[in-house]
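In this view, the complex is presented without one of its protein chains, the others remaining in place.
Let's look at chain A:
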Amino acid sequence: MTNVAIIGTGHSKFGSRTDVNLQELAWEAVKQALEEANVEQKDIQYFSVGNVGTWSAEPLPAVVIGEYCNLAPSGTMRVEAACASGSAALRDAYLAVKSGEADIAMAIGVEQMHQSPNPTVVEMIGRAGNYFWEFENFGLTFPGYYALYATAYMNKYGLKEEDLGKIAIKAHHYGALNPYAHFQKEITMEEYLKSRPVAWPLKLLDSSPITDGAAAVILASEEVANKYTDSPVWIEAQGVGSGTANLSRRTDFTTIDAARMAAEQAYRRAKINLDSPWKEIDVADVHDCFTIAEIVAYEDLRFAKRGEGLTLAREDQTYIGGRIPVNVDGGLKAKGHPIGATGVSMAVSLTRQLLYRAPNKGMQAEIRNGRALAHNVGGTGHYAYVTLFSTRRPGL
């Protein structure tokens, strides 16, 4: 099977995008990716669209986007993996190329959550646990699910509010530097501590916003990639896992099993040392839909031992210059979390990091190993995708 390279990336401005509809928003990312790769639509033999939808009007988004972006009649499908739908779309396009079915494929992630009023969106996301036993009867919200993790983590490891605050402050610091980010504004610990409760112990400033946005990447087989670019970024390995819909069926609320499994798979495939994988990775985007999720991610990805994720936060070890820079694009927390676009957005951010093309010098990590990691969790560990990107051709 062939190696698969990213040869073009596209990213819309994230935020409240009431100036465009869903397909127009997707086009912003698709156009940028086509131009960057110097590829025409007719060359894209397959495209997948990560989109959760229901809050936006079009029930068949892949088709509507294919029409608007002139990608039809190539094969397509809409891909759903909750908040990891973007990574699922990437996976689908990646497998299409890897298997030899397509020489060039595109993964598009797009979500327009503002087509519905915010309370309706809160309702719809809340329904995304186990519908009947958690939402219908007990009204759990999405922040509520992660709050259950935060409470358990605080109780077990002595995590403090301020530790979560440090994650939020870091996200906003890098978000302020990222022209694509939803929030481009620094926050202080005081502002964080004063922010209003959403689902105790989580506050508004622990939470990623309701966002509109799109991202796209063009993937090509090894033979074809070399015709288009001298600087391909390879998808080195990917790990995938899933977990229970019912949180009550989990045994531990301080770790996400699906993510640990996905990380281990990806590390093994890339022959990365499982004891200290962070030594071989230059920069990571992790799924920080809520601040607690980032701390848990540090541990699930083995950037820190169990219970020591909070130490990385306390010691600012995940800023550029620390043990491993994490979410230097602002993360979901500040860049925004347009659910279906997030995974593709991570791929775009990291590809640009690896090529020293971060949109702002202050958010460019130092690239030593030529490797970046994306950790994208759907739901609260209902789905997990860990993807490794590398400037070195796999197998070399």
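Structure notes:
We adopt the following convention: contacts are C-beta pairs under 8 Å (C-beta built on N, C-alpha and C of every residue); 3 or more make two chains touch, one makes a residue touch a chain; residues count from 1.
The rule is short, and it goes like this: contacts and distances are computed from a predicted model.
The unshown chain of the complex is recorded in UniProt as "3-hydroxybutyryl-CoA epimerase", chosen from "Aminotransferase", "3-hydroxybutyryl-CoA epimerase", "Ammonium transporter" or "2-oxoglutarate synthase subunit KorA". Considering the whole complex, the residue from A:F14, A:Y149 or A:Y267 that touches the absent chain is A:Y149. Considering the whole complex, the residue from A:K160, A:K227, A:R249 or A:R268 that touches the absent chain is A:R249.
What chain A contributes to its contact with the hidden chain is residues 16, 18-19, 57, 119-120, 122-123, 126, 130, 132-141, 143-144, 147-152, 155, 196-202, 246-250, 253.
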